[in-house]
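Can you read through this structure? Questions will come right after.
Yeah, one chain of the complex is gone here, protein chain that is, but the others are all in their spots.
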């Protein structure tokens, strides 16, 4: 038996619905249809009265979820694509994210964002929006890279008393498979060493973890041992694990699929430069998508986002310094 | 005669309206009333048929402006507060910011965002949103710190063929005065050395430039010569000027009023760490607002954002290293 | 808080109406006097930030408060001082918030009209107009989900706020979900300085109701009796399961948008029209005409309210301001997930 990243997300929601009567799911086409990506397949049937189709009203979808959270429920809101969450942006950042701080009422609410690039999806079905959410106080931003994490982190997200932006990568939906679902998980908020090495640390998250691992594999025959850190959540950001890795390797390359200005990679490098300056043997570097909308054509798309090859090139440069 | 930052903004719009028949202004209460802050005072009277009141429809306000830009006009949209631009966020980042890249049609459009904290304004009338806009490709983000820049950069913004997010700081509106309006200006996109020094570089923008200057003044009697770099625009970010300053001082402290995760300060430090690592004598540091909504009470507000005092404390620490 | 007794005898009905009016009037009076106090504190520089008053909108607002039960949901907006009091907010809560007391419900974190106690069904508005409506939907949805019956949720918006996308999405959502929502629109003719004709182009805002499949109600917002009747009816209909209700009241704001604003843009013709009547004065006339109260009683109520306000102000002014060093500088509740990264430790 094997299970995909997407199936893990479905299973996690099934577990959440089963174990906690306060959980419900709200999103466009999530009920009978099972969602645009089938992430809620059969859940409406298995859990009658717990899965609801929403109108195309992202603002009201989040508002409704906040109201339900105030009443002690634990809504999971599916955005059909992360890109459309901009239409619910105001309610996420000003309503959900401020509620606890203003009123002491925790706002337990999970917003599932199918995000990230896939070939041919173009400017409005490919975006990586973790940065804009992580910038706002009051939100937790998860970016699982593995089937296991997709599963256990989503279960954790629903259990957390704060609003969680759950960034699930569409590229991993079908591509990524695991043998079985995990029974144990790393704590939320902790980064993971995805591969050990001692020559260079690549910090990545979500789909880029796999590009980083592929780059590490490419560099291994050349004698380089690359350590890959999977951030898992980008807010809070586990600076300690990153720093400990850099302490071992002395070299830091940070990779993100989002746009270059002011994202996860900038935050990681700024933290390491401030707090772990002495650990760095060479200048820390980063690799992001290009500073344009995400192109539709596969040729352009492949050049727009960081790839294993680009990572390997960057890493080699740093290793030779 | 003296002129305030706010008056400079009004004058700049008058100049734009006078010199270019394609310019018009659209915003809530901007016509007869002259805007919530009086930034468009008398403009409707002086320029009949060029200043229009908008309904409370931020999404449609930006959409309308994009349509007008497609037709070759040069709209200036006033948001009543930057905070409310989240309701027009989708049109800014997905419509205006992508238009040129997708269609070759430049989208000349200026969105004026009265932003930043003032005492007593609370979580929804104090936000600094430059980071979320700068993150998206396709936008220019200006953050003038002086009366002169407020004037000349706004004139430039309207003349630019791309969408400009013009972040005008409400704290500076009445506080900041100049003797006269400038006839010359630094090019847009270039940072400015606001104060020369050789011991430490403080990079700041908008209201924080003045806190940095005050900190520099506080440190001068102690024998420290602090250089203050005013970024002026945060996207594009003038890395060269920052780097040249750090080359002189060897020390970098970056100050922003926005939330700490992933903002201007992270971007600046990441760039300097990557490209100017060798220039740094001590770890670069940054200072931002706290990672909570902006508090209402003056006591909390004063502690939430960086102040001259906090900057001086941080700078002293770095200078002693 | 009163419930509509539907099959009362005529005498009982008159008694009920009298009680309702008297209660409503006293809340209106309190609200007006509290507002006046806030205005004077503002002018004296004792209040930081803005002060937004309800002058002219008390009859409409109070009708909401007295039509609701403690177990209902209420998300007031900026001009609802009367409705807040009638729904159960204390003058203390209000003053603590406006004066930024650390002991108040918002602990100095948020101010003026941005207050509430969500756990008590009393939501704390954010500034973004329209944004509270779907939140009320969510509370009503949740109560139905939990099997709680007999609940109504009311929220308010101005004429200007009806132009927001949030208004539309939320009303539509309430209609699709058949939620017991009552949305009360206070059409005070202006959104800040902008007159109705730059805000919308329908003949009347009630014309929107049919487009959502919800029930419209119109009311003269200066007339307490009409407000109690119409708002009370809308709340009762929602409670009976007749789905969302839209109440549109016509009135005029008899003050500036905030206390910084002299409202010079308000058309004198409107001020001199029936719209410009002071609803408090109208309510007084109603009580006097029906002999439900006399001037002496009213004076007693006024003095009582003034006394409470004054003593509460004095009390709150002695309360501690929030202390930034004692403050928990985190926006999330989960301790383990707070960002541990601390800039410079300064």
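For clarity, chains are labelled A, B and C in written order, and residue numbers in each chain start from 1.
Throughout what follows, a contact is a pair of C-beta atoms (placed from the backbone, for glycine too) under 8 Å apart; a residue touches a chain by one contact, two chains touch by 3 or more.
All figures in this text were calculated on a predicted structure; none of them were measured in a lab.
Trainee: In the intact complex, which of the presented chains make contact with the chain not displayed?
Mentor: A, B, C
Trainee: Out of A:21, A:72 or A:298, which touches the unshown chain?
Mentor: Considering the complete complex, A:298 is the one touching the chain left out.
Trainee: Based on the whole complex, identify which of B:14, B:105, B:214 or B:282 touches the chain you can't see.
Mentor: B:105
Trainee: Taking the full complex into account, find the residue in B:91, B:110 or B:292 that is in contact with the omitted chain.
Mentor: Reading the full complex, the residue touching the unseen chain is B:91.
Trainee: For the chain not shown, which residue from B:10, B:135 or B:235 touches it across the whole complex?
Mentor: Result: among the candidates, B:235 touches the missing chain.
Trainee: Using the touch rule from the top, list residues of subunit C that touch the missing partner.
Mentor: That gives, for subunit C, the contact residues 163-169, 172-173, 175-176, 178, 197-203, 207-214, 243.
Trainee: For the chain that got dropped from the picture, name the residues of subunit A it touches.
Mentor: For subunit A, the residues touching the absent chain are 28-29, 32-33, 36, 53-57, 59-60, 83-84, 86-87, 119-125, 260-261, 285-288, 290-293, 295-300, 302-304, 310, 313-314, 317.
Trainee: List the subunit B residues touching the unshown chain?
Mentor: Touch set of subunit B with respect to the missing chain: 24, 49, 54-55, 57-73, 75, 90-91, 94-95, 97-103, 105-106, 137-140, 160-162, 187-189, 233, 235-237, 239-240, 271, 274-275.
In this section, only the chains that are shown with their structure count from here on.
Trainee: How are the chains arranged in terms of who touches whom: line, ring, star, complete or other?
Mentor: complete
Trainee: Which chain would you call central, comparing Cα centres to the global Cα centre?
Mentor: So the chain sitting closest to the middle is B.
Trainee: Using each chain's Cα centroid, which is most distant from the centroid of subunit A?
Mentor: Farthest from subunit A by mean C-alpha position: C.
Trainee: Quick one: subunit B and subunit C, Cα centre-to-centre, how many Å?
Mentor: Those two chain centres are 36 Å apart.
Trainee: Counting only residues that touch at least two other chains, what does the list for subunit A look like?
Mentor: 90, 94, 97-98, 101-102, 137-138, 235, 237, 274-275
Trainee: Please list all residues of subunit C that touch 2 or more other chains.
Mentor: Only 106, 109-110, 114, 126, 128, 165-166, 330-331, 339, 341, 343-344 qualify.
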